[in-house]
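Report on the structure given below.
Only a single protein chain was left out; the remaining protein chains are all shown in position.
And then chain A:
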């Protein structure tokens, strides 16, 4: 099993650029006056931007990007219907052998941590 920690700083910067670009597009979109719609769109943008920042090199990011291509909903599985086991929490987890699942989990968690840090920084930097 290959548990190579991802390069956090490069993921952070790639995610930051993509996410801010996505937010820019969002702010121009129609119908974004609705608070809930805006929230869902922002959340989707965050997930997509992270997967795009990682690229196709990991199974979990490929799974997220595949879902977008198929135009299937990104939201709704992990949050409205909370899974209790690892396979349900890691994107693409259900199709993996156990060894890969553990490897993907470690990478996924590190990326989530990076994502949280960037989004927190964005919030603080954008304070009026």
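Please note the rule applied: contacts are C-beta pairs under 8 Å (C-beta built on N, C-alpha and C of every residue); 3 or more make two chains touch, one makes a residue touch a chain; residues count from 1.
In the analysis below, contacts and distances are computed from a predicted model.
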item: "Adrenocorticotropic hormone receptor", "Large ribosomal subunit protein uL15m", "BHLH domain-containing protein" or "DNA-directed RNA polymerases I and III subunit RPAC2-like" - which is the UniProt name of the missing chain; value: "BHLH domain-containing protein"
item: Interface residues of chain A (partner: the chain not displayed); value: 1, 3, 5, 12-13, 16-17, 20, 23-24, 26-28, 32-33, 35, 38-39, 41-43, 46-47, 78-79, 82, 84-86, 89-90, 95-99, 102-103, 105-106, 108-109, 112-113, 115-116, 118-123, 125-126
